[in-house]
Each structure stands twice: as C-alpha cells, then as structure tokens.
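Left out: one protein chain. Kept in place: all the others.
Moving on, here comes chain A:
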Amino acid sequence: MSNTESDHADASADQANRKRTFGDYGGQYVPEALMPALQELEDAYERYVLENEDGFMDEFSERMRDFGGRPTPLQHADRLSERYDRDIYLKREDLVHGGAHKLNNALGQVLLAKYMGKERIIAETGAGQHGTATAMAAAHLDMPCEIYMGRTDVNRQRPNVYRMRMNGAAVNPVEAGSGTLKEAINETLRDWATTVENTHYVIGSVVGPHPFPRLVRDFQSVIGAEAREQIQEQAGRLPDSVVACAGGGSNTMGAFHEFVPDESVDLYAVEAGGSSLKIDEEEGVAPNSATLSTGTDGVLHGALTKLLQTDDGQIVESHSVSAGLDYAGVGPELSRLVETGRVTPTSVDDEAALNGFHRLSNLEGIIPALESSHALGYLEENHEELGDLVVVNVSGRGDKDLETVLEETEKRDLEAAPDVEVFDA
C-alpha cells in the first residue's frame, strides 16, 4: 500500500493498536465470536465512561456514594507509624459496601451493562469477593445474575456462596481442573461465547481482553484518586510510596493509577510468594502466585501478559494462602508498568501475610483481608526503603478469612496468633 488513503488507514490502525495494548502487553486474544461484543463494549466504554454520555459517570459516583459508602477514609495508622517510625496511612477499602474494593468495578460494569441494554450478567469468582460484589450490584440494579465458581472455591468459601444466593444470584460450580479461579474464568468465557448477544461478562479484575483492563482500572482508580487528594490534605504532600497487594491487580491498578504520573511516588505491587517462588515443572504447579516477580510473557484469558507457565506454555496451578491472589496471570498494564520500571514487583510468603493479618488486627483494630495482609507483610519487612510517608491499600476486610487464618496460623505455630482455646472446651 502506498497511496495517501492507505497510509492514513495504516496510521489509524496503528492508533487503534496502541489503544488495545500497553506496550506489547494486552490485546484481544479471544475466540472470534466474542470480538463484536468487545467492540460494542469498547464503544460503550468510550461514550459512557470516558465521555460521561447520559451522565453515566455521575450516576456511577452517586451510587458508589449512597449504596457503596464512598469516599472511604484515608486513616493515619498511629501504632504502625510508631512501630516503623514513619507515617503510615491506610486507604480503607475494607469499608466499601461488601467489605472490599470489588464493588467499585462490579457496580460500574453492571451499570454499564444496563446502559448498553444488556439483559443478563455473568461473572467468575475465585474467593467469592467479586461474585458477591457482582451479585449485590445486580440485585441493586435489578439485573439477573449468574456466577461461575470453581468447585474447590465453592466448598472453601461457603459464606460468600450464601451471600450471593441471598442477593438472588445463581451460583454455578465449575468442576474442571483444580476448581479455582482459572477454571471459573474459562467457564464464564464459554457461557459468554454462547450468550454474548444479550449478556455482559463482568470480569473481576484488570485482566482479560481489551477494553476490560482499562475499563476495570478506570472504575477502580477512584481508590488512588481519593487517596491522592486525602494525603495532600492530611499530610500536606504526596506520599513517598504506595503499597498494594497484587493478584489479578484490580486494587493495585486502582491504588496506583492516579499516582503513575507522580514520579516521586514509588509504587510497590506485593504478590503472594506462597511457600516458594519456584515452579515445579513436572507437576505443573507453582507454590506461589508471584506472576509479576517470576512470570514469563504469554497469552491467557484474552491478553498478552506475564504468566506462571511451563516452558511448553501450559499454564500452571498457582497457590496462595489467600484465595483472592491465587491466579496464574496478572493485568497486562501491570506487566507493562513493571517492564518500564514504574512499578516495583515484590512478594512476601504466606507466613509474612498471616503475621501481617494478626498485626493489623491487634495493633489497629482492623481485621484485613488475607490479600491486603500481603501489603502489610511487606511493610513489616521493608519499611525502611519506603520513605517517611507511606500509603498502604487495605483492599478488603478479613472476616471471610478468619477460619483459614486460624487454621494456617496453628499449622505454623506463629507467635502473633491470638489464643482461641476458649472454643476448645
């Protein structure tokens, strides 16, 4: 092609390509049947989210205030600050309705589906946090809702299954594979490939094909937008660092996005180090979920990103004491931010996370989610490199994790553990 018109077409194709990716990461690696739906979603994203058509973003913000409880506080953590001899602020996403940041995205997407005229909502869930948030949002906005959840997760996250059912959502157990998040996503994609014409897939993190990573990031970026304003009001300046846990990466991107242009602010993504950072190729198992720290580039669930995989390209089973971080992939934008050096990938192991859980519960009276506890574990181990003013994102509350924590703590004989023998008699 050499004439001006095709040059022009090439240039606009280039532009379209750049929008679909973050550097080389991202893209749209999905079955053909889903492509028109992704285009439709991209169009809706641009109109309603980016351009606030029909006052969409205004309605979203109002509902997040009245139904969701936003804004959430940025709290000075007095005793942690004393312990680490620097100012530690906690962004309290555990106070969002439902107990986690997940509602920011779920409500945004269900509302968007409504604006798009979709009639049915489907979603995957791992630990059940995204499933419960989606079920709440769907009930709130009067949309029929079905949640796919791995069999193992259904069995180990009963309270969340009950919550979804209470809100009127159907919960479809997925029997395949290890019965966790990866299989739940596979099955939700299969449902969507069949029902794409009237159904919206509310993906739960900044993963998946374009435009999901951008869409979810934008709904979650309220976390960092609030925190950035609050810290300047309360501490008089931008923080030296922001610390957030990273599984798929929705609370991470939500906390980081508004700070990315602030070059003085260091961004730390804390992954689940599990019990070891090494992949067992033979068994196809990674005893961790530290994708940004140890993964290699590949394609999973619609995007080119960092993955836990074998040399042949088979995706391995990830592991973490925290079900919400237990995923072999990660959002493509985080892969890009790590590649450019803007975000520092780190990890702490299960034990550090459990200790972080107990520490915050004990010192600050806040029971954090096991996911968020990874960020607190990192704070304990590396506070000296985080500067004098630190924001830690408490992405959710830990009521859902109490049983796991007590069990895992006992196994490890951790000192930080409270004595619960009161129940034993």
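The working rule: contacts are C-beta pairs under 8 Å (C-beta built on N, C-alpha and C of every residue); 3 or more make two chains touch, one makes a residue touch a chain; residues count from 1.
One rule holds for everything that comes next: contacts and distances are computed from a predicted model.
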Legend entry - Omitted chain (choose from "Glycerol-3-phosphate dehydrogenase subunit GlpB", "Helix-turn-helix transcriptional regulator", "Tryptophan synthase alpha chain" or "4Fe-4S ferredoxin") - UniProt protein name: "Tryptophan synthase alpha chain"
Inset, instruction - Would you mind spotting which of A:33, A:50 or A:170 touches the chain that isn't drawn? - result: A:33
Legend entry - Residue in contact with the excluded chain [from A:24, A:58 or A:82]: A:24
Inset, instruction - Can you work out which residue in A:338, A:352 or A:379 touches the chain that's missing from view? - result: A:338
Inset, instruction - Go through chain A and note every residue touching the omitted chain. - result: 1, 20, 24, 27-33, 35-37, 39, 176-177, 182, 186, 189-190, 193-197, 277, 284, 290, 293-302, 307, 309, 311-315, 338-341, 344-347
